[in-house]
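Single-structure report; data block below.
Complex shown without one protein chain; remaining protein chains in place.
The chains carry the letters A, B and C, assigned in the order they are written, with residues numbered from 1 in each.
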């Protein structure tokens, strides 16, 4: 899984058709690229092809020529292609409210190098988590919600996202419903952590719902947001056993660990280019 | 967990009030019963007390006197009391349709002594699983469903349950919706295995629902039936990770193991007197 | 994961060198084979390449010509190649002693089609499990151990393995130490289930060892046998939590489920051509 410092990631997806794998692998071979991992999956119900290849660049690798040649070769397949260079670090904006467990966890993983990302901004409707962000040297933007003008706050959020050049937005317990406009803009590149095993316990206070229902497992779901609340494509889910002695506050406490682990897993998958959208589902190659 | 051959189980539940634990333990001590495990839980939201004690009987133990004395002592507390003697084996009726994985698993566990039960009858709306039951020496009743007279079939089912003196009915993938009358009669002593993590994917074809939703975990739920379909109190839940490459038939295959393990666990808890109804939830002491 | 009825599996491994992936995928494309899953892994520490491809055969597929062409194309890479046709079922010999949980489980999975195998014989040093094998219509060979001539018994075992044309031998709690000669002969194609998380608790009575040590998890390990007892390459491991209240007999009971699941998983991987030997380790592609 760990990669040598000269390793690229190539991902692509396109409609199912004969020749897709060969088109990719033959080009890589012709360019003397050394394939270290290759995973491809052809969804026979959706008729869609997904591929992820890690390869080491050869001596004298000419990136520009490589990209041009690859585009040309794959053009007939209508492939959505992405090429990620060695040492790439994703720019990420994290949105939070007051709960800090996911933020604390993500910043820690960035700090020790477990997530190859640069958190370029933390955005919140509350001031509470500024010290945590600051300690990690990350700009913190406090944009309070104006109940009379919610769009104004979202415009400021979006501005930060755009100005920082973020490629991923992480809703690390943001606790606010985004407007349809913002959802549309973030479609496919914003990850939310919901504190239940979706589709169970959608909506508010899922741990209280879980307590009422008397479930014996609680969980969390990391998913891409789309314009249908709590319904976006699922990337990762985690779960822990609970019992009758867990009151709602115990479920909340137990849930924190699951939320952290599940969100970190999903962010890692995204950053390492393992996740593909496949209608309202995801393909996660080599999770 | 394993018990010596002279070990009794005492369970009780009642409204929360001072003195419940002492009433039980003092009586046991006075009778020179040796407590080997004791678990009690007082639900502060439901204001209800639950207790389960394993104890070894003393020399010259007089069961009749013991029962009479215990009843008298606990009467003031309005305790629902159950006393299970050493070597007790529960009489169980299993209901099936065509899928045999849960039946095979339960009969195997009975055969090797892992579940202290006697399956006194297998009842089905199909003839398919008769050889499996016969091989284990268990009577098999094939009661086909008459679409014009469903109650007639249920009456025959109920007759078997009553005549065999079963204390537990297990719906091991029975696949038929029971009538409200039968549900009412079986309330609290019939366990169903549903092939999803309830409350997610209620109703028919849960694995197909799960595929459509693109979940990354599938599971099963063992619950007491009540008159609200797929809504009875949950006893146990199990879960396994899945990914994009699991087509519905793969989820079904994966689910079989979870269903077997989860149902066997719930049946074991019931038989060992670990489960208590607590409104629409369960308390499972020392799971 | 489930495959359409025209799906082949191609697996290969060889020393790491540029061009291996391309050699396989280009040939498949030239033959108009449609790749549905492709997983390859290049072990940078062992300098060894592993590949597993599922593909659908084209109309008018000529197996003989395909095999010949493939061999020729891959010859320069020194690839160990295996081609598994659609509908292939592995011939398997299962060896048992008296414990029947793994045998019961494997035969059940064969019966419902979850494991694409034909158990061609059950061999045992005890007569106990004959009824179970017979019920599934499988020949049972009782070869008692002669303490004065152990090799004689092993010769009879080996004769069955050879005469049935088995490609896989499964030691489903056989409980006897095989001679170095037999180990050598079965090297890489016999799977044993050991009832501990190897390398912890090697040797006899692992659950008693686990109890003494006071572990909070018990597990099982499915591994290829080699001539070093309990040291062969690990294919799969399973685990379950336990606590202080589990006496040795409880660990044994708990362990049965883990042993069944872990062994079934390993046998499935082997049959589906997912497992590759890699010195004293295994590569399991797309587990």
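Going forward, contacts are C-beta pairs under 8 Å (C-beta built on N, C-alpha and C of every residue); 3 or more make two chains touch, one makes a residue touch a chain.
Remember, predicted model here, so these are calculated numbers, not experimental data.
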Shown chains touched by the missing chain? A, B, C
From the listed residues C:34, C:49, C:108 or C:201, report the one that touches the chain absent from this view. C:201
Consider the whole complex, including the chain that is not shown, and state which of C:6, C:43 or C:130 touches that chain. C:43
For a quick check of understanding: of A:145, A:229 or A:261, which residue touches the chain that isn't displayed? A:261
Missing-chain contacts on subunit B, rising order, are 4, 18-22, 25-26, 28-29, 32, 34-42, 44, 51, 286
Residues of subunit A in contact with the chain that isn't shown? 1-2, 37, 100-101, 104, 108, 112, 114, 135, 245-247, 249-250, 253, 256-257, 261, 286
On subunit C, what residues meet the omitted chain? 41, 43-45, 197-201, 212-217, 219, 233-237, 239, 243-245, 247, 278, 280-284, 287
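We adopt the following convention: only the chains that are shown with their structure count from here on.
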Give the chains in contact with both subunit B and subunit C, ordered by label. A
Turn needed to bring subunit A onto subunit C - CA fit, degrees, nearest 5: 180
Could you tell me the distance, in whole angstrom, between the mean C-alpha positions of subunit A and subunit C? 36
Which residues belonging to subunit C are in contact with no fewer than two other chains? 37, 286
